[in-house]
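Below you'll find the structure I mean.
Removed: one protein chain of the complex. Kept in place: all other protein chains.
Presenting subunit A:
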Amino acid sequence: MYPFAYTRVSDTREALNAGRRGGRYIAGGTTLVDLMREAVERPETLVDITGLPLGEITVTERGGLRIGALVTMSEAAAHAKVRTLYPVVSEALELSASAQLRNMATIGGNIMQRTRCTYFRDVTADCNKREPGSGCAALHGHNRTHAILGTSDACVATHPSDAAVAFAALEARVHLLGPDGARQVPFVDFLLRPGSTPQREQALRQGELIAAVEIPALPRPLRSGYLKVRDRQSYEFALTSAAVALHVRGGVIRQAKIAAGGVGTVPWKLPAVEQHLVGERPSQALWSAAAAKAADGARPLQHNRFKVELLKRTVERQLRVVGGTK
């Protein structure tokens, strides 16, 4: 591990000052410390923000939910409002990591977590994300778990978070605090596709701090759920996943919010699938036809070709589970 300075801050101003000077924020540390041990991350200064007042879940004026950045994964998953209003978020969180990790890891850290690409995590391998310009070892290497959507020749790594897939589906917004004041970024714009700069993963400005993730109010009734497909039953990242939320009234789908995980360089919103569903009546035929669009634009690699079909089936299954087959 490279030597680093560690400082604790007790208010937001102090944090932003430290952040502006190049400090890296740390909360649960479940990803960052791991990567520091592997020398993948070499921050000079860690700014411990666990003392900041960002640990609340509140109902917004319009009836959405604002989840503070320092709320732990387990707290968010168990929160009564999250459970009842957005089961897809609770399920995504509970299917992530292990109980021990969920007790430490925060919502802000969860959406900031870095890829599980094994070449990224191996400092002796070429990786444009870790070392811009060095090349992408995964592109023609072992890439079974890698992305099929949103990739570039510079990077094919998936975003590992499950919760982020649910947030992307629900069109959440990220509340940021920065030296120049507060701002909000739509979730789908917060996480960046690799393009030619895979080292840039979030639309964060120097020193900006995540304050909260806000899930907008959605029409009721809203049925939602998360399906995670993986080799073993627990404690593994997704091969594919689907976050589905449907608002059905009068037997007609009025709104559909859908995103996929395990397949994209960022949580992959599926607008074509959503559009196919809106205005239609739930049926198995509808689920199949809509899900057939889930992998549009996919660019599979040598070992992950199966994800194209698996993604469609994952989305179809979760449409049926959430929307029923009536």
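The rule is short, and it goes like this: a residue touches a chain if its C-beta (ideal position, glycine included) is under 8 Å from a C-beta of that chain, and two chains touch if they have at least 3 such contacts; residues count from 1.
As a working rule, contacts and distances are computed from a predicted model.
Hidden chain, UniProt protein name from the list "RNA polymerase sigma factor", "Branched-chain amino acid transport system permease protein", "YibE/F family protein" or "Acylaldehyde oxidase": "Acylaldehyde oxidase". Although one chain is not drawn, the whole complex shows that of A:N110, A:N128 or A:T314 it is A:T314 that touches it.
Of A:M1, A:V59, A:A182 or A:A285, it is A:M1 that touches the chain left out of the display.
In the full complex, subunit A makes contact with the omitted chain through residues 1-3, 39, 116, 118-119, 121-125, 137, 140-142, 145, 229, 231-237, 239, 305-306, 309-310, 313-314, 316-317.
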